[in-house]
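As you look at this complex, bear in mind that one protein chain is not there, while each of the others sits in place.
Chains here go by letter, A, B and C, matching the order in which they are written, and residues are numbered from 1 within each.
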Amino acid sequence: MPHDFCEREDEVLDKEFKVLDKGFVRLVDYMGTDSRVVQSARVSYADGTKTIREDAGLIDYLLRMGHSSPFEQVVFTFHMKLPLFASRQMIRHRTGRLNEISGRYSVMKNEAYVPSRDRVCKQYTDNKQGSGDKFDDITSMLAVKDFKEESEAAFCCYQEYIDSGMARELARINLPLSTYTEWYWQFDLNNLMKFLYLRLDSHAQWEIRQYAEAMYNIVKVICPLTMKSFENHMLNGVRLSGKEKEAIFEALSDRQGWSSEALNLTDKERINLLSKFTQE
Amino acid sequence: MPHDFCEREDEVLDKEFKVLDKGFVRLVDYMGTDSRVVQSARVSYADGTKTIREDAGLIDYLLRMGHSSPFEQVVFTFHMKLPLFASRQMIRHRTGRLNEISGRYSVMKNEAYVPSRDRVCKQYTDNKQGSGDKFDDITSMLAVKDFKEESEAAFCCYQEYIDSGMARELARINLPLSTYTEWYWQFDLNNLMKFLYLRLDSHAQWEIRQYAEAMYNIVKVICPLTMKSFENHMLNGVRLSGKEKEAIFEALSDRQGWSSEALNLTDKERINLLSKFTQE
Amino acid sequence: MPHDFCEREDEVLDKEFKVLDKGFVRLVDYMGTDSRVVQSARVSYADGTKTIREDAGLIDYLLRMGHSSPFEQVVFTFHMKLPLFASRQMIRHRTGRLNEISGRYSVMKNEAYVPSRDRVCKQYTDNKQGSGDKFDDITSMLAVKDFKEESEAAFCCYQEYIDSGMARELARINLPLSTYTEWYWQFDLNNLMKFLYLRLDSHAQWEIRQYAEAMYNIVKVICPLTMKSFENHMLNGVRLSGKEKEAIFEALSDRQGWSSEALNLTDKERINLLSKFTQE
Partner (left out) sequence: MPHDFCEREDEVLDKEFKVLDKGFVRLVDYMGTDSRVVQSARVSYADGTKTIREDAGLIDYLLRMGHSSPFEQVVFTFHMKLPLFASRQMIRHRTGRLNEISGRYSVMKNEAYVPSRDRVCKQYTDNKQGSGDKFDDITSMLAVKDFKEESEAAFCCYQEYIDSGMARELARINLPLSTYTEWYWQFDLNNLMKFLYLRLDSHAQWEIRQYAEAMYNIVKVICPLTMKSFENHMLNGVRLSGKEKEAIFEALSDRQGWSSEALNLTDKERINLLSKFTQE
């Protein structure tokens, strides 16, 4: 490893990055960096690729063309502390390998997520799943107080059950979805990008977005080239349907929009773009 | 399909089998039966198998020898209603394909699991995860009452949040783990057997065992031969370590235990068994 | 099932669709159609969706927004006969569940793929992996003859080894990659679309494209709505990078390209498209 990479690695390895009121993300370990992506891709090409592409160029090409397997060779293990409702969303990304605290074996700690006042939002009406406008100050203060008291009451009952000798697996059934859990979560870079693409999106629940952002910031340190291409092609990119593609192609063609004056791109970029619109 | 199979199928397809106080398992659809297992296995053997084994014998052989891929060709889609804490255990079986009610889109129904009195057990002490002895009548009656009141209180708060226009994704964070969810859960027969093996076990939580049993009863109707072999080899079988194997082999050998008088098995079964103990 | 669906189903179920010189694709069974996609999605929304979207609209929405799980609920089992080199590409799509002829158990049949004359192409030079221009008639005729004789010679040696009593697993090691294999291949609709997207592409090897097309034609009969959306959004669509998106947005804006006169789209489509370019 080059010296400056080790320094940067030190910034993120084994550090607890605080998320929400009591949660965190910690990078326990990882295997491979940008250079593993390159190295794995070159296994496929062997002597087929004589020209030496720059690493950044090759990574960008792989990502742009949807070649996913070289990115699978990079793996991250995160230690996370997160509310149960967030864990239930994350676990839908099924390729993650995880070990989670078991409420059957362990007495759960009295820790629940309490949203801050500015997170108490109205149901978004256009879109069925999102959060919209804020409530007035009084309403949101009261809501926060209610959330806190409710989860405390639930933990209080739980503790009584435990103290009475009740089986843990039963005592926990009324714990709230705001209860914090902990897990080790191992993910490969290819699937991590799919996760980040969905969960950094403004339609994702705000709380899970905080975890996605913490992970994104960590991975940017370990795999800066891949993350830069990911940002350009996936996060900032867009997919057009066939119909939309045609409409734009026509509109630009009719207006000399493909010329170098119209499009703020290098000639090579312009040709690349045009080929996306014209290839069969 | 033979006529009697259709009749038996009718007993389980699209029927709601009640589980716990408010849950159910319903077989929405399935693809393949025992004969698909046989058919798939025969693709592998092609002309390699000239002798015509009976279907039951072939299925038993495949299961005994750990040939998992023919069982993957049979697939079930279940519609289930189950408490969140049970769903959290099931989802760890990652090969399941599922669609679950989303608490971000939908207003959750006011339905929570309330254990019956005879399920209110003490923590098992030898084993960290299980449930042990029952409490006295008074204690368990009171516990049931508490469970019920707690979840009702949580739903009451939830309803107030919803009525106030709060975002659903936030309003639900203090719902209890006893809340019922619903999902479509698609599973292949190979992975279903792994699930059943773990979740029909006496160490599994009683509540999830009820779901495993309901599914087991359904699958027994659709794939009777496979389930019979599964029962013999997996459910009723046992794995011995190398050390245990040797000790038993010696003890039986020293005591003429391998003779046909000592072992209540057919000659063929006895030879099969002996080969397990003597093969390198 | 409606009557006309059953008629259409009859056209594809259990029919051998010829592919290449000796191969085929046959739909053995399937579970679910477009309506299963809709039904599964509605499980997630429960009461969250009051407005009744048309099925086609919901499917299009799910596909456009990357909601993959409802498509996983539809499953296909194909029986395929294909050359080994094609099977090696297909198996990289790891979610397929398969049972393949084993060259260890079975004596392989003397059947190898021989390309037709118009498939004998030059190496494409711009692109490392593709096939380019054709050879002249004489050259391609001779090449076809060579291909045929080579594989026949290999099978001839194989048959001698087998006749001499050599172990099958060893006798087969010099069989050519053009040898035909057979398998059962089970795939869900979500992963099938990923497969089709990659393997219907003009960069895919021509031989595997023939299999992809045969499967596509079958699936279009079973799931016409999903396949129509897939065609528009995936096959005919295009992904733009962030940089390309900005350049096009500017070029169109500078030239009144977003007006209804410029873009050949309905107002609703135009607003949808604009939102893709302007959302954060």
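Odds and ends about this structure:
Heads up, the rule we're going with is that a contact is a pair of C-beta atoms (placed from the backbone, for glycine too) under 8 Å apart; a residue touches a chain by one contact, two chains touch by 3 or more.
No experiment lies behind these values; they were computed from the predicted model shown.
The hidden chain, counted over the whole complex, makes contact with A, B, C.
Only one residue in the set A:S44, A:T125, A:S202 or A:Q256 touches the chain that does not appear here, and it is A:S44. The residue from A:F17, A:F135 or A:W183 that touches the chain not shown here is A:W183.
For the chain missing from the display, the contacting residue among C:A41, C:L84 or C:M193 is C:L84, taking the whole complex into account.
Across the entire complex, the residue among B:R64, B:K148 or B:R209 in touch with the chain not shown is B:R64.
Although one chain is not displayed, subunit A still touches it through residues 29-32, 36, 39-41, 43-49, 69-70, 72-73, 75, 77, 79, 97-102, 105-107, 168, 182-184, 186, 188.
Across the interface with the omitted chain, subunit C contributes residues 83-85, 88, 91, 94-95, 102-105, 112-113, 115, 119-124, 128-132, 135, 139, 143, 146-147, 150-151, 153-154, 157, 161, 164-170, 172-178, 205. Panel shows subunit B; residues 45, 48-49, 64, 66, 69, 92, 128-129, 198, 202, 231-233, 235-248, 250-252, 254-257, 262-265, 269, 273, 276-277, 279-280 of it touch the chain omitted from the view.
Everything that follows uses one rule, which is that only the chains that are shown with their structure count from here on.
Set against the Cα centre of subunit A, the chain with the most distant centre is B.
With each centre defined as the average position of its C-alpha atoms, the distance from subunit A to subunit C rounds to 29 Å.
Between the Cα centres of subunit B and subunit C there is a gap of 34 Å. Annotation for subunit A: residues touching 2 or more other chains are 128-129.
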